[in-house]
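Only one protein chain is missing from this complex, and each of the others stays in its spot.
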Amino acid sequence: MLKTEELQVNIGPQHPSTHGVFRMLVTVDGETLVDLKPVFGYLHRNHEQLGEVNSYLQNMPFTDRLDYFNSMVNNHAYARAVEQLAGIEVPERAQYIRVIMDELSRILNHASALGFLLGDMGAWQTSLLWGLREREKILDLFEYVSGARMMCNYSRFGGVARDIDDYFISEVKKLMQGLPRYFDEFERLLVENEILLVRAKGVGVLPKELALSYSVTGPLLRGSGVPYDVRKAEPYAVYDRFDFDIPVGTVGDVYDRFLVRVEEMRQSYRILEQALQQMPEAEGGHINPKVKQQSLKPPVGESYARVESPKGELGFYLVSDGSGSAYRYKVRAPSFINLSALADMCKGYKIADVVVILGSIDIVMGEVDR
Amino acid sequence: MTLSTRKGTVNIVEVNRHDNNIHAGQGTLKGLDIVFRKFRKALFGKANTERDDTEGQFNVQYPEERLVLAEAYRNMPILLYDDATGQELCTSCFQCERVCPPQVIHITQAKHPETGKPVPAAAEFVLEYDTCMSCGYCAEVCPFDAIKMDHDFELSTADHPALDVHYTHLLRPVSYYEAIAPTMWAEVRDAALKKLQNNIKRRPGNIGVDHGQKIAGKSSAAAPKAATPAAGAAGRKQYTGPIAKVGTSMSEDKLARLMAIREANTGKRGGPPESGAHAIEADVATNAAGQVAPSDQATSGSAASKATGPVAAPGKNMSEDKLARLMAIREANKAKQGE
Amino acid sequence: MTYWPVIAVDAWIGLVLVSIIKVTLILVGGSLGMMFLTWYERRAIAYMQDRRGPNRVGPQGLLQPVSEAIKTMTKEDITPLDADRVVHFLAPVVMLGATVLAFAVIPWGNLFPSSLRVGVLFIFAVTGLHTVGMLMAGWGSNNKFALLGGMRGVAQMVSYEIPLLMALLPIILLSGSLSLTDIVTRQGDWYGFGWYVFSPVGLTAFITFFIAALAEGERTPFDIPEADSEIVAGYLTEYGGMKFAVFYLSNYMTNLALCFIMASLFLGGGNGPGVTALGTVLGGLLSLVYFFIKALALFFLMVLIRGTVPRLRVDQLMGFAWKFLLPIVLVNVFSTAIWVAITRWGPQAQIFTDWFGEPASDNYLRYGVAIVVTLIINLLAVYAVMRINRRQPSDLTEEEIALGLAG
Partner (left out) sequence: MNYVVLTIFFLLSALTLGSGIMVVTVKNIIHAALWLISTFVGVAALYMLMEAEFLAIVQVLVYAGAVSILVLFAIMLTRQITGTGTRQLHSRWWVAMLTAAALFGGVIVPTVWQQGSSWDKTASDAQAILVQQATEANGGTRPEIIPVAGTEELGAALMGEYLLPFEVVSLLLTAALIGAILIAFEERTRRRRVLTLAEELALRKRGIVEPHDEEGAVVPVDAEQAV
């Protein structure tokens, strides 16, 4: 009996499709993958330790750098954790602003994530650039309101840094006139493409039971058929006032995750519509003026706040000892936990599928390595 | 499908996997069709900048075309001074230094030359542009509206030490900030100027007036004193020379840089390198200069002699109109002071 | 000595001079064509993606390839320490040599550099040497990615050469010649529209040839040897500077050659309305224009596909060649034989003459019958192949199929 030789290949850390500095030590038998060992930490920058040294406010811009696609969501989650810890009231209007920013973030994240996924499959970036076009339009809005495209640093304890004005709202409405066209074009371009079907169907299957036991979240979990979404499971901000669906997959393969993301963009669109409609009636200003932002000293205690980041459940855990900086600070990064399922998901598939599966998890190394 | 939970009902939609469709190439043809249509639109359609457009070209041809930056846009922090009097708004209250997350702001407070008591003005203000993360907290917390976020983003340089930016090169006139962020300045204008008037009363002599544009204005007077004018020469060249276009200014800059380096070299041969720093601070306040640690002096001295990088010479890479505005403001100030 | 008859020296020198001029023209034209193609592809794909593409160097960015050529030429030439120096160096030479050789017989419009009687075969024989260059590059680089890419590339090339050549057979049967000159000339009937692509067999051959040509030219969705998201840059991983440029040149010249071949074989080369009527010089110029329009349209189709579809996996690629393309191509050869029999056979098959009349180019009954019969055969073949390839193992449940147990 012939025995084929096993070959060890390093994919990364410098590789076009590892989404950052990430190394996969891959053992292949022919083209079939036998073992995969993820190696990360190349981007480690001591985020959690810094969070225990800095004051609460000082840590806010560092959370931008976790998942640099969705700094708005990160800010929101961190602000929620601190608000919970210090018992700060957040005005309704600020909640609505946060929701609008979160949903815009979700659209831009999924648009680029789907583009990158297809780029990993070898589609020559057309879908990616269409997605980036929409992303750029949204980022311009972020810049208008917060001052920076990606490192928004927008949330404050008890609200947001600046109020949004009529121009911003009219631009968001304008943007939303174009978005459905983008969704349709994108679906027409690729959803039924035969090559995409053969590349994505039945690849990287993560069954429901295992998805739960790996504690993955986000589109990865919903693609496996579990209708878990923090926005519904534990409605934060004003999410309980909106009517939207949770898309779930049936098989749990790359194609399901792909479709779930496409559908989630449409659902975010629905939420945006409702939020813009309801916002004028919201009470309060953009921020709670009573909060001392710089010298915040929450009472002794702990808090865990989670939000539905586009990548999954993003949680911040804080312990206060009554001083100006956190005693313990921990981030539950969705990318990191979703990535833990990668090695097992890839086993048994072809080496070319590995990058596709990795792309379908949608990781950001800034969040994985922290 | 609906799922009832304790928190309410959840609508669940299963995604359509298109399992039952026959796929014989029509999906690919659909894709080819839409891509071809996009191609046609982009080829014959006009360029698009509207937010609701999804067709046509979206490129901004960068050096020639520029997006309008939002007022709130924040890049690097700058310090403001009053156009009319040259009084700096900073009172060295250390709020920004304290809040700065990456700890890149370093302030030395000015002292009264006779009593040695602290004066509400900064003797030296150093900002490490290379480590600054542009979070904007310094501008947010400043009670005197002295520190603001600049819009100039073309800061690329090969001269790394020049990225430790000193007071001299951080200063911008109030009118400059008013030009880039009119409404944001209008909100705080009156309060800020009132506070400034209060502070001026507590500043003896020249303290709090003597940075930035002074070097441009008074360098001719300072020239005989020492070999400082390394920075001064470059600065003068920068401010007075008409920079017509982004592209054409290059050679001029290079020339200026070369001259500056030569002058610095001759200065080095003639006297100690610290003389530059001394000269600047001698103008400010003698005892303030004495407060600065020797190592700091060396740094500031080298920075002054190398003050030819884009950061050191503000406006070099600034967009044309902004630069023109800045220069006009400076001219006006000079004229005023000359009177 | 009478043993070696001496040819007049001046005739010999003339021949050499003409050959040198031809070779120079081909080399310059090929390289310029390659440069134009890179610009063309980048601009076209940019417009598909709502971008502008290179537009800075020269008018409309036309000189961008020149600046890139200068850049690659002035870059440092790097050979990995453990690489096989000679093989590493020779690989791009072999690649480029194979491509340039193919240009010896490829017509430009109705102009033929050299008329080889087996020109069609010659092209594929020499382009087949690409595989050697690929293996040399993959092995000589002493790099796992390069080796993987080289192996994949060779496996792909060897597999797709079979449907590629088989797709040619119908054209050879229709024209009765292996010479490109003859094939192009015979498509000049019917006011310049006697292109082979207008017959069912020719169309099938064209489509299959086009797909196989995408694989031969390493174009998306078959650009697996250089799949940048999987194996970095395939066999090109360890190449930089001028050597890389030579690979690139060879790749794009191959694509240019394939477009030219397809335009010549299936789309009538330089034939079109008015070419014969305008005489030699004007007609020749017009034929060049027609030819380039056809070739560039074909390349645009390649670019459009590149802008749209993802890449196939390597096993799916092989499966597509062997399970899908090859059967269809074989059936197409069979139906071409029927076409030839129906349209051409006179005395050999008296029964056809009795039914449809004498074989002649204006006997439309014969052509009509041939079109119907071959169309039915080809469609049946495509249906059958698709049916067989849609595996439906009846003994497995839905769940297992979905879980991938069926494979």
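As written, the chains take the letters A, B and C, and residue 1 is the first residue of each chain.
What we mean here is this: a residue touches a chain if its C-beta (ideal position, glycine included) is under 8 Å from a C-beta of that chain, and two chains touch if they have at least 3 such contacts.
It should be emphasised that the depicted structure is a prediction, and the values quoted were computed from it without experimental measurement.
Participant: Which displayed chains make contact with the chain that has been left out?
Facilitator: Missing chain, whole complex, touching shown chains: A, C.
Participant: Can you work out which residue in A:Gly41, A:Pro180 or A:Pro207 touches the chain that's missing from view?
Facilitator: A:Pro207
Participant: Who touches the missing chain here, C:Leu27, C:Val66, C:Val93 or C:Leu178?
Facilitator: Once the missing chain is taken into account, the touching residue is C:Leu178.
Participant: Kindly state which of the options C:Ala69, C:Leu96, C:Ala137 or C:Val154 is in contact with the chain not pictured.
Facilitator: Considering the complete complex, C:Val154 is the one touching the chain left out.
Participant: Among A:Asp29, A:Glu48, A:Asp163 or A:Glu192, which one touches the chain that has been omitted from the display?
Facilitator: A:Asp29
Participant: Identify the residues of chain A touching the omitted chain, counting contacts across the whole complex.
Facilitator: For chain A, the residues touching the absent chain are 1-2, 4-5, 29, 32-34, 205-207, 209-210, 252, 344-345, 347-349.
Participant: Touching the absent chain: which residues on chain C qualify?
Facilitator: 2-7, 12, 84, 87, 116-118, 121-122, 124-126, 128-129, 131-132, 135-136, 139, 147, 151, 154-155, 158, 161, 178, 395-396, 399-400, 403-406
What we mean here is this: only the chains that are shown with their structure count from here on.
Participant: What kind of graph do the touching chains make: line, ring, star, complete, other?
Facilitator: complete
Participant: Can you check which chain pair, A-B or B-C, has more C-beta pairs in contact?
Facilitator: A-B
Participant: Averaging only over C-alpha atoms, locate the centres of chain A and chain C and give their separation in whole Å.
Facilitator: Roughly 44 Å, centre to centre.
Participant: At what distance in angstrom does the C-alpha mean of chain B lie from that of chain A?
Facilitator: Roughly 32 Å, centre to centre.
Participant: With chain centres taken as the means of their Cα atoms, state the distance from chain B to chain C in Å.
Facilitator: Measuring from centre to centre gives 56 Å for this pair.
Participant: Residues of chain A that touch two or more other chains: which are they?
Facilitator: 126, 133, 189-190, 193, 195-196, 250-251
Participant: On chain C, where are the residues touching two or more other chains?
Facilitator: 48-51, 307-309
Participant: Which stretch or stretches of chain A touch chain B in the complex?
Facilitator: 54-55, 57-62, 126, 133-134, 136-137, 140-141, 143-148, 151, 153, 161-162, 171, 174-178, 181-182, 185, 188-197, 201, 227, 229, 232-235, 240, 243-251, 255-256, 259-260, 262-263, 294
Participant: Touching residues of chain B toward chain C in the complex: what are they?
Facilitator: Listed in rising order, the residues are 24, 28, 31-32, 35-36, 38-39, 42-43, 55-59, 61.
Participant: Within the complex, which stretch of chain A touches chain C?
Facilitator: 7, 9, 15-17, 31, 118-126, 129-130, 133, 189-190, 193, 195-196, 198-199, 202, 205, 207, 250-251, 350-355
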